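Sharing a structure below in structure tokens format, with a few things to ask.
The complex appears here without one of its protein chains, the remainder shown in place.
Naming follows writing order (A and B), and every chain is counted from residue 1.
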Amino acid sequence: MFIAATFAIFVAMFLAIIRGITGPTLYDRILAVNMFGTKTVLLISLLGFVMGRPEFLDIAIVYALINFISVIGVLRYSDTNKLKHMPSDEKSLDKEL
Amino acid sequence: MKDLFAVVMLLGIYSLLSASFFVAMDAVDVAFTEAAVGAGISTLLMLVVITITGRSEKTTRHKPLLALLVVVFTGSMLIYGTFDMPYFGIADAPIHSHVAPRYIQESMKEVGIPNIVTSVLASYRAFDTFGEVVVIFTAGIGVMALLSVGRRPEENEKTTAIDDSMHEQYLVIRIVTKMLIPFILLYALYVQFHGDFGPGGGFQAGVIFAAAIILYTMLFGLTTARKVINQSFIQFIAAAGVLLYGCVGIVSMLNGANFFDYNALASDPVAGQHLGILLIEWGVGCTVASVMIMIFFNFAERREMQQNNEKINNIEGDSL
Partner (left out) sequence: MDMILNISGALCLLVGSFLCISGGVGLLRFPDFYTRMHAVGVTDTLGAGMILIGLMFYSPDFLIFSKLVIILLLTLLIGPTTSHVLAKAAMQNNLKPKLQQEDNIKETSSSNY
């Protein structure tokens, strides 16, 4: 049962990576990283149970916190002028829409 | 990929992924460090740097074919080298036959700490760890020497007004952060003291502690954070951590043993080891936390100064 859930999370992580690489806008990438982080938290807690060493849960807590902090950091620093007005982003958006 | 922001995002993903590898290979302490340092702090620092320097990579004129060739060659040689490596987890690999058996069999008797990684890091290899701490301290000094802005001029009204308007939009997240920060700090202390029994230790605890302060700085502004923790206080703590670490070694020398031989710290060798490891973990934690905060403050200060200058220029240009 744990292994099935682990596999499901692997699939979700893989999909998130694809979105993170292709993602047309900055926010798609942030979203993919955020989802990847929460999935990693779940993966580590599941791996602890699969391998019979549930002390891995400490790491899962660190992950949840670090993921939150880094997403906040990304958003905080994404709304400066240097990061807006990217010509290449506009182009890819046009293509997508 | 020329977009550096995307590169940082993917690096964050890679860091999370590699930490999962470490978990799967049972290297819990390494995974802990990777999670805290690789995914957390370094992503944040790189982001701040990008906001200072600009988002897109500089375009190169020539195609770096030679570099590609060198990379492919080195990579293939490394892969060729891995064929000679012993299989993962094999019992008679060279690494398991040298000092590892002694650590595994004797460390409980000699050091008396359940987590072997901590006893190797803090007791058997205390001198190496001291080197690492000094390296971190030196990095902090270097960043400070290169980037520190010096005494800020008095806050003029324009910049403070800009600060206030910038922070009004973060209402929800500020409340959630206020709820979370005490928990993060408490968790950092738990990691600090629990390092003897499970994954954790001074390095990770310091980074988590610094991450909490950085989170506060990002949402409440640098000036507010400076009121809580001022520059000279952090510098003092960073130096005090290294000093504490070194002093443990000196005291053990004064008691007639080798440098970092904790057995001499107390009448009972195991109690001495406990005391020594506790003290040096404190030193490591203090130094790492304060150096990380110091580096972030310096970067953020540079950035804020640059931004305020731009904004003031814009306002003055508009009014003219």
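To be clear about the criterion, a residue touches a chain if its C-beta (ideal position, glycine included) is under 8 Å from a C-beta of that chain, and two chains touch if they have at least 3 such contacts.
Remember, it's a predicted structure, so these values are computed and weren't measured experimentally.
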item: Chain not shown: contacting residue from B:M77, B:I95, B:L146 or B:V172; value: B:V172
item: Hidden partner chain, residues of chain B it touches; value: 169-170, 172-173, 176, 179-180
item: Chain A residues that touch the omitted chain in the full complex; value: 1-2, 4-5, 7-9, 11-16, 18-19, 25, 27-28, 30-32, 34-35, 38-39, 41-42, 45-46, 49, 54, 57-58, 60-61, 64-65, 67-68, 71-72, 75, 78-79, 84-86, 89-90, 93-94, 97
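We adopt the following convention: only the chains that are shown with their structure count from here on.
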item: Chain centre separation (chain A, chain B; CA means) in Å; value: 21
item: Residues of chain A touching chain B in the complex; value: 17, 20-21, 26, 29-30, 32-33, 36-37, 40, 43-44, 47, 51, 53, 55-56, 58-59, 61-63, 65-70, 72-74, 76-78, 80-83, 86, 88-89
item: Partner chain A, residues of chain B touching it in the complex; value: 2-3, 5-6, 9-10, 12-13, 16-17, 19-20, 23-24, 26, 28, 31-32, 35-36, 39-40, 43-44, 47-48, 50-51, 54-56, 173, 177, 180, 184, 187, 191, 194, 198-200, 204, 208, 211-212, 214-215, 218-219, 307, 310
